[in-house]
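One protein chain is absent from this view; the other protein chains keep their places.
Let's turn to chain A:
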Amino acid sequence: MTDQTGSVKKKHLARSAEHQHLSAGCSPQEAELEAERRRYRDIIEASPSALILVGPDGGIVLVNRATERLFGYSRDELLGNPVEMLIPTSVRTGHKKYRKSYFAEPQPRIMGQGRDLYGLSKNGEEVPIEVGLTPIQMPNGIHALSAIIDLTRRKQAEDALALQADELARSNAELEQFAYVASHDLQEPLRMVRSYTELMQKRLPDDLDASARKAMKYVVEGAERMQLLIDDLLLYSRVGRADLAIDRVDVNAVVDHVINLVSVSLAEQPGACITRDELPTIRASESMLVQLFQNLIFNGLKFHGEEPARVHVSCKELKDRWDFSVQDNGIGIDAKYAERIFQVFQRLHERERYPGTGIGLAIAKRIVERHGGEIGFKCKVGKRGTRFYFKLPKDPAGRRGGSHETAVETD
């Protein structure tokens, strides 16, 4: 065991377990020493990371089972050879240089940080790896211990994930584009249906029978309704596509402006009122914020109960976000519809009583999410009224900006 020649050493390293008997006749101290060596060797062999000890000349001095598994070489093929045999040819020269500079200033570190590293296996495959380097003082100079982790699986998972993310982004962009084009192009024939049915209606003889008249009415109503749906779909798609123009926005002014906008529906409901606390100035898209408050406030006004609608807007400041609330005293929402109410064209009530296409809250949700926030509602059991809340981060920058590659066309 004191023999330092390569072949004996190789043999020793390869089959330390078989050497047990050689030490049988040694002194107790030597036997103890040998047992300890064996334990260390077992530890090295048990490591799931490939371990390679490289001498100052770049020769491989020690490997473990994981190294054999990772690179496909047997121990005998590795020991004594330059470590560069495990480095892809394209970076081999570079590696020699790195190795020399490492031995000049050896300290524990991760190899090639920020770069993708590859090892070269016996069958010529390049294996993605991560390498940790530790200098080890040996009797014949400083050695470098490489602990190598096989990243193949992690890499595959990452690649698959990146591919999925790409595909998702692409299919989202396509969907947006589809919704826009579809709704835009659907307007044209619809305009004809509407105009000409109205014209026919106008020219119908006065004595036309009641059922024909009713049929005409349904055609006109259907066309009008489809028009509303298309308009809303366009609006919804626009909220997703438009660039998020972040400005400093005084929310007081936004809410006052919205109160002005909904004044017609206010006038239709005697006693209805909208109030607000003092609200902050925040960073957001002003036009989207107007749309958001308009939809939530209008919602509160619309779904009123026996009493005149009361809607109140308030805001709480937290460390890194604003929590806005729009509280009403209306008919409330059953918690089991929590998911559904934010979906496009989902309605919980019959049209006759509460008209609308059911897109208002879907648009509100989209606006909040484009700002990187969350929206939800609270409705206490047995108590009237709903509180819609939305949380907006103080810094909405760096959030997803929608699909910018689609043509920006505003209508």
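In the analysis below, a residue touches a chain if its C-beta (ideal position, glycine included) is under 8 Å from a C-beta of that chain, and two chains touch if they have at least 3 such contacts; residues count from 1.
To be clear about the criterion, contacts and distances are computed from a predicted model.
Hidden from the displayed complex is a chain whose UniProt protein name, among "Response regulator", "Branched-chain amino acid ABC transporter permease", "FAD-binding oxidoreductase" or "Cysteine synthase", is "Response regulator".
Among the residues A:R69, A:R191 or A:K316, only A:R191 touches the chain that is left out of the figure. Touch with the chain omitted from the figure is made, among A:T134, A:Q227 or A:Q346, by A:Q227. Residues of chain A in touch with the missing chain: 187-188, 190-192, 194-196, 198-199, 202, 227, 409-411.
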